[in-house]
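The other protein chains are all here in position, but one chain of the complex has been omitted.
On to chain A.
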Amino acid sequence: MSFLRFAARRLAEMAATLFGASFVIFGAMYLAPGNPASFLLSGRSASPEALKAINAQYHLDDPFVLQYLRWTGQILHGDFGRSITYRTDVSRLLADRLPSTLLLVGMALVLVVALGLLLGWIGAVRGGAADSTILVSTTFALGTPSFVAAVLLQGLFAVKLGWFPTGGTGDGLGQMIWHLTLPAVALALYLIGMLARVTRAAMLEVLGQEHVTVARSRGVSDHKVIRRHVFRNALGTVLTTGGLIVSTLLVCTVLVESAFSVGGIGQLLELSTTTKDFPTVQAISLIMVGLFMTVNLVVDLLHPLVDPRVTLGPRRSAA
């Protein structure tokens, strides 16, 4: 199957999935207890007129199907509606907050890939004490959820040592990177442990294969055997894990952003959920679904580059 046909098919599938997801998201918000009007009035008893005005403004009295169709129709025009809490366009809110989240996730991803691969490589190749140390420390990393890591890092490096700010996002790239370092480490810790373990196991499996012995028997130096054959062949597994890692980063960023008051999408999701800000929650959920699918698509498209035995498209019958 050609690359273009595959990509086109996958895009169509993604559109269908997004459509399904939009229904589930909208339905879930519709069924959830509480409504924005009561939150806006924050418990005060309002006159029926005031309630009516709010409901009319946000079309909260319309039938479900009508509300859903209006919402999807708007989204197709690039309009995510108006935030009830912030009283601005949701797309404005997202545009303001997306860069911090992307930077945070990006920094965490760099940390995860660099350290995860390095530790996995050392563990598999060196063995001995280095391997044991890595096994123990990755076990700790795997046992530390990101919100616990966030509190610990904050306490040590921000409060006690004062090397990093306790929270906030900062302005300008340099400031932002400085502010986001601790959150990125908190976000990355667990995943570094996971990627190190996966890389180590994949490399050990390849190390036991005969073609590695054969490469050595042909005079290829140990270092090059590791790089050209062992690590190279472990990359497929690493790539698959990579998709999972990005997805996990997107989920955990909600917790970490809240812990460090990073003004990103994750914190916005948490805030808007507690304030029943339907349009914002819906928009962020839909964007998350879109990001997950994009990550999976990228992983699938990269796979044939990493492993020539993988072909795009459905499994061929008895090739």
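In this section, contacts are C-beta pairs under 8 Å (C-beta built on N, C-alpha and C of every residue); 3 or more make two chains touch, one makes a residue touch a chain; residues count from 1.
Basically, contacts and distances are computed from a predicted model.
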Quiz prompt | Absent chain [UniProt protein name; select from "glycine oxidase", "Acyl-CoA dehydrogenase", "ABC transporter ATP-binding protein" or "Heme exporter protein D"] | solution = "ABC transporter ATP-binding protein"
Quiz item: Which of these touches the unseen chain: A:Met29, A:Ile84 or A:Ala215?
Solution: A:Ala215
Quiz prompt | Sole residue of A:Arg5, A:Arg92, A:Arg126 or A:Arg232 that reaches the chain not shown, by the stated touch rule | solution = A:Arg232
Quiz item: Taking the full complex into account, what residues of chain A touch the chain not shown?
Solution: 209-211, 213-221, 224, 228-229, 232-233, 306-309
